[in-house]
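If you scroll down you'll find the structure; I have some questions about it.
With one protein chain held back, the other chains of the complex are shown just where they sit.
Letters A, B, C and D name the chains as they come in the text, with residue numbers starting at 1 for each one.
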Amino acid sequence: MKKIALAVTVLTGILLLYAAQDFPAWGDLQSPASASPVSKHFIADTGVDTEVPNMVTAVLADYRGFDTMFETVVIFIAGIAIIGILRRTGADADAPALKRENEIAAEPDLIVTNTVRLLVPVIQLFAFYVLAHGHVSPGGGFQGGVIMGASFILVALAWDLPKAMDRLSVDRAVMLAGVGILIYAGIGLFSMLLGGEFLDYAELSHVLPVSREMARYHAMLGVEIGVAFTVTAVMFAIYANLSTRGRLEGGL
Amino acid sequence: MVAEPTVVNDVRPLIAVLTPMVAVVAIAWSGEKRKNLREIFTLLAGLVQASVVLSLTPLVLAGNVVEFHVWQIFTNVPMLLRVDGFGLIFAAVASVLWIATSLYAIGYMRGLHEHAQTRFYSFFGVSLCATMGVAFSANLLTIYFFYEMLSVSTYPLVTHMQDKEARKGGRTYLSYLLFTSLCLLLPALSWCYVWLDNGQGAMDFLAGNSMSEQFSDTTQIVLLLLFTFGFAKAGLMPFHSWLPNAMVAPTPVSALLHAVAVVKVGVFCVIRVYSDIFGIEVLQALDGEQIMVWIACATIIISSLIALSQDNLKRRLAFSTIGQLGYVVLGATLATKQGTAGAVVHIAMHACGKITLFFCAGAILVASGKKYVSELRGLGRKMPFTMGAFLIGSLSVIGLPPLGGFVSKWYLVLGALERDYVWVVVVLLVSSLLNVFYLLPVAVRAFFRNENDNEEGEGGLKEAPWQCVVPLSCTALGCFGLFFFSDVLLSLAGL
Amino acid sequence: MSENSIALIFVFPLFGAVLCALVGRKSRNLCHPIAVASLAGALWGGIETLRRVIASETNEVSYYFGGWNADAYPRGVGIEFRADYLGALIMLVVVGVAFLVAIYSKLPVAEETPEKEGPFYTLFLLQVTGLAGICLTGDAFNLYVLIEVAALTGYGLIAMGSARAAAATFNYVILGTIGASFYLLGVGYVYMKTGTLNMVGIQEVITANGLADSAAMQVAFVFICLGVLIKMAFFPFHAWLPNAYFHAPTATSSLLAPLVTKVMIYVMIRMTLTVFGVDFSFENTLWTEVIPWLVVIAIVCAATMALAQRDVKKMLTYLIVAEVGYMVGGIWVYNYYGFIGSIFHIISDACMTLCLFLGVGIILRKRRTTHFDGLRGLFRKMPFTMGGFFVGGFSIIGLPPTCGFFSKWYLITGGMLAERWEYMVALMFSTMVMVVLFFRLIERIHLAVTESGENIGHGHGDLALPESETFFDEAHWTMLVPLLLSASVVLVIGIFNQDIVNLIQDFLEPFDLPKGTGR
Amino acid sequence: MFGEDGLLNELLVERFNYCVYVVLLLIGLYAMIAKNNLIKKLIGMSIFQTAIILFYVSIGVKEGGTIPIYVAEHDPHGHHAEHQAHPEEANATEETEENATTATTLHEEDHGHHGPRSLTDEETSDYANPLPHVLMLTAIVVGVATLGVALALTQRIYRAYGTIEEDAVLAAILAEDASTVIPDVLATKPKRTSSKSRKAKKA
Partner (left out) sequence: MTGLALFNLFILVFMVVAAVISLRVKDLLTASVVFGIYSFLMCLLWAEMGAVDVAFTEAAVGAGVSAVFLVATVFNVKRMSSD
């Protein structure tokens, strides 16, 4: 097996080096990627089209919004697939839990729990900030969602999973993830029903009392919120399942 | 072919092809519980089909051609049903003899208490539908469709017994037929489709094609070989051994399919290819064409010799069939008008003769359970009608004047003389002699030898059930009839 | 509403999937109707899209997400869905096959993956969304995301079955990720040299800047083709397919087997024809010499491996690998008819494989095994199921009225016109093997003879089935109707092949592929 | 290629980033195929994917280009729209922007036209190309999703076979295959049980 791996690696290496000679110089302005009308349009006209200062979020949520919708769907799929794979059904549902090698059955440590009790609200506030400020500063739906999810994981790590679970059980997490995608796709469908193409936020200006560009601006925020819901819920669901091999009690 | 005939559009060819399929549905529906109803459906289908086919004869005799466009396969190659002289002879023979075989099968299957008779009759019907399709097809593609359908639908009939011999027989049957058709025929077909008439793919039998200009001689020979051996159902020598092994099937199958329908389909396709795709002038101009004649003659001689040594009655008849097919292929390869006409007429004559012989073999099996020629001593006294019909059938196959076989052999000889192949005439005569040696001893042994002493006493008449005896005597009389009404057949065959 | 029909094709399954996830935990038996309903909507959208493509005079319909249409903004700013005849036809096949499998999957899912209907149908619908999206997308990177959607749902669907399925899926994950990442790398190189991600935009830049001989573009083409070959389980990279599809639950293998590899071949055709252009991909690369020989090896090895199997379902998985060899050969024979054969084979092979896997699923459910020893007497117990199964079987062999014959016919014509005799010989050899495979099956089912050759039953060929046991033991109607439908589709596509081929010819016209010397 | 200096040092010096990406890619690829432990394979897979992301991001780099977020004077919502009306609001937006880019002097410009104007060509070269960044957000997320599913598979394999070493898992699978017996439903050997009793047993 190792010989095959070596052969494949060497072959790929030769291909990559052969291609390397044709690369544009590092960061030159006239390289096809940078000088193409597409990237020029993004940099020049994001302000005009969507009035969003952070170009990346604008391209992410609006120009290539369809990609991001499927990105959220990928996260959702990962969550559902892991639940599906690890869910114990029938005979082995009540099989005794495998004794872990390095079981450290200590009750939650005092120092850790107290710092975490202080830390979690701050983390969640920061997560909301990252989400809300997504289209002005770096950040957005994904990053905010992950940080929010991390706060729940932190609770599960500090105490134990059931304590985190009664705040956000896996079933409710799946529900939340579904709601997130419904928000995202819902906004897209709503703008389609208003007459534009799918995900054409400008059409929302018929409903919202704002100009077409500002409609895109606000729709992006809505979409980011949908993404944040899904990512939060799925991250926590994945952690819950992975840490307890699908039994959803005990935890690390 | 004859000058451009007037085309008559008519739905009857389609009715003829589809009647067996309708019967199949009815048979499958009636099933084992309503046995007699099922038998009636089979006979009814046979009658309807025969009447439709025969009703077409006046039209074709008047020189025009009946066509029906079924479905557009490719842009320039439709699935077209066309009834012309050749097709009508073959169709008429097959459909008339289907009625006889159905009646015979009822007696045979019930006599031997065979299992799964519904399946038997339904697949019988499907095979007949495919045979009609081949008879009436107008171009190479349609013939290929029905040819493949026939191969697949006869497999369950050959392996009807579902035992070890059936497996061996089925394997050789399929491996020969499907391999040759997929490996030799398909490339040849696509070769013609792609290269002929710079791509118009005129594989139609009527539309003459300029085969000779477009292909060099060697490619024409190669195509000729591919087609001849591609249609393995014609039983030419190297690809013949599926036929003797298919004798494991019940006798009605051997009778109709392996004497009349399946083998004749192969030979019929060979004639179509020789006379229509290549055309007589092209073949005569082709110098390497003698190879085909040699192959046909070799098949006739060798199969007749093997038939001599076969003790199992059905295997002997099988090898004799291979020999007779050799005659038809020989007629086609002679590439003369009379030769081709002789070949086509021989299909009808041989069909009548050979089906009688198979019926008798089956009747003997039903009545006395004997399979081997050595056991037939003195059976003539017990089964006079069967053995009498056997005698008539043998004489017709040998080709004596009062019987049909003579007419077709006569025209084969004329065709050979036209191409002044004297050695072919010699081959024909020698093989007729060989036919005498392996057919007549059976009848002689049955009538003139007294039974072995350990057989029980004189006993009365122990004939097969009436459903078996009536069909075989009719077909025996048929041989006589064909002799006297052969002019109808000859005019159909384009003389 | 009809001008948004392209978007509706995946809106229905997407919302259906989310609904299944939401409702999955509480009322499990609601998921199946949701799945069938949303796929029916998608099917309507698909048919509507094909109708609009045929109606449009430029034979293609573009749909710009987010309203960034090409006339107001530079091409490639927004993501564009481009449905031409090729994409629309295959998308219709994908949605149609998925609809049939959705109906079929009610019982197998309930039995093989109990209490997992929610996750199963969610992933099922998202898999269909991914595959339908791949057929229609006009954006190279969006294609990568959709490939990943299809891949991830595939991993989830397969791994939900037994532990063996999980072990097989791990292999699939590793190889699938390598394939998808190679594709991503290729797109990266293309983006670096052309600056746009829109497929038509890339083609314009390649022809404008004459990038045909730039090293990076050659390597990009190599990586993209390599990635797609891995994803479609082309012979040297097929190791994951047989185990994954064999151990997967019935409904999953019935969905994935007919679709995933065929859609990947569509991606290869899209890349070689639309994105890189005919003269880039076929002229100046050595591929047109190397790949036909790889195809020959692929077909021959896959066919012989199929011959060696003692289990019907495992045998079918190897047949898929052989069929992939056909289609790749049809493309790389670089001939007008080869392409028609390859595209038509995508459509017909999807239906044939669906027909076979639905049949195998029913056998597995009835006899608990698909091993050769457990097949005897099926013709009498389940005549309709076996009828449907063998229509698919005869279609794979290539017997006339079925669609398999016509796709093989065009492949042979293409091979002959391109003078690729080795490809022709490989086709003939594998046809022979298919004949042996399927008639060996018929023998096993039809004859009352053990493998060693001694008769079973009282010699007269009866299957030793007591009279009472020969009653019909047919499959449940939800499993039988999809099978019979797919068998009839195989025949209908065969009979109306000329209409489909006309559409394919209209698609291939602008690429003016060499027609060979024949016509 | 390695001999003469032109290609190699041009490769090494200018495009050091590309070299690292190639090295990481090869490490990831080799580990993914060669490593025996399943989790090591997954780490190799993640390295393989992050290497590709590194390649994409290094496409979008521009000499002297700042991060793809509008600086103050290009900011569509920024001060120049209504300069006089809300000076303090304009300053507020500036502080909150954490990107400590070069201090943008608030140079006077003609703000006659209302609403944000599209940037000129040479202004666009100040910003890095945002497109690869967007693509890579998706790639990272896909990478994590695949990693999550693969880890779940590893646990499922461990639960069934008790090991996560590939060769041990294969051995366990082969052993399991050898022991499965094919239930031949209709294998009625005439000599053993008559079909009547077998049917009774089955009913």
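One rule holds in what follows: contacts are C-beta pairs under 8 Å (C-beta built on N, C-alpha and C of every residue); 3 or more make two chains touch, one makes a residue touch a chain.
Here the structure is a predicted model, which means the values were calculated and not measured.
Peer 1: Could you tell me which displayed chains border the chain that was left out of the figure?
Peer 2: When the full complex is considered, the omitted chain touches A, D.
Peer 1: For the chain not shown, which residue from A:38, A:150, A:168 or A:204 touches it across the whole complex?
Peer 2: A:150
Peer 1: So which of A:16, A:38 or A:56 would be touching the chain we can't see?
Peer 2: Answering carefully, the residue with contact to the hidden chain is A:56.
Peer 1: I'm checking contacts with the chain that's been left out. Which of D:33, D:71 or D:144 qualifies?
Peer 2: In the full complex, the listed residue that touches the missing chain is D:144.
Peer 1: Looking beyond the chains shown, say which of A:140, A:196 or A:226 touches the absent one.
Peer 2: Of all options in A:140, A:196 or A:226, contact with the hidden chain holds for A:140.
Peer 1: Which positions on subunit A touch the chain that was left off?
Peer 2: Residues touching the hidden chain, for subunit A, are 54, 56-57, 60, 100-102, 130, 138-140, 142-143, 146-147, 149-150, 153, 235, 238-239, 242-245, 252.
Peer 1: Suppose we count only contacts with the excluded chain; which residues of subunit D make the list?
Peer 2: Residues touching the hidden chain, for subunit D, are 16-17, 20, 23-24, 27-28, 31, 35-37, 39-40, 42-44, 46-47, 50, 53-54, 57-58, 60-62, 65-69, 99, 128, 132-133, 136-137, 140-141, 143-144, 147-148, 151, 154-155, 158, 163-165.
Keep in mind that, in the parts below, only the chains that are shown with their structure count from here on.
Peer 1: Tell me, please, which chain's centre (mean of its C-alpha atoms) is farthest from the centre of subunit C?
Peer 2: The most remote chain is B.
Peer 1: What is the distance in Å between the mean C-alpha positions of subunit B and subunit D?
Peer 2: About 70 Å separates the centre of subunit B from that of subunit D.
Peer 1: Where in subunit C do residues touch at least two different other chains?
Peer 2: In subunit C, 141, 145, 148, 152, 155-156, 159, 166, 191-192, 197, 463 touch at least two other chains.
Peer 1: Going by the touch rule set out above, which residues of subunit D reach two or more other chains?
Peer 2: 25, 29, 33, 59, 131-132, 135, 138, 142, 145-146, 149, 152-153, 156, 159
Peer 1: What part of subunit B is in contact with subunit C in the complex they form?
Peer 2: 71-75, 115, 144-145, 148-149, 152, 155-156, 159-164, 166-167, 170-171, 174, 178-179, 182-183, 186-187, 190-191, 193-195, 198-199
Peer 1: Please output the residues of subunit C touching subunit A within their complex, sorted ascending.
Peer 2: Listed in rising order, the residues are 4, 7, 11, 14-15, 18-19, 21-22, 24-25, 63-68, 73-79, 113-116, 119-120, 122-123, 126, 129, 133, 139, 141-142, 145-146, 148-149, 152-153, 155-156, 159-160, 166, 189, 191-197, 201, 205, 209, 214-220, 222-223.
Peer 1: Taking the complex as given, what residues does subunit D use to touch subunit A?
Peer 2: Per the touch definition, subunit D meets subunit A at residues 1, 7, 11, 14-15, 17-19, 22, 25-26, 29-30, 33-34, 58-63, 65, 67-70, 74-78, 93, 96-99, 115-121, 123-125, 127, 129-135, 137-138, 141-142, 144-146, 148-149, 151-153, 155-156, 159.
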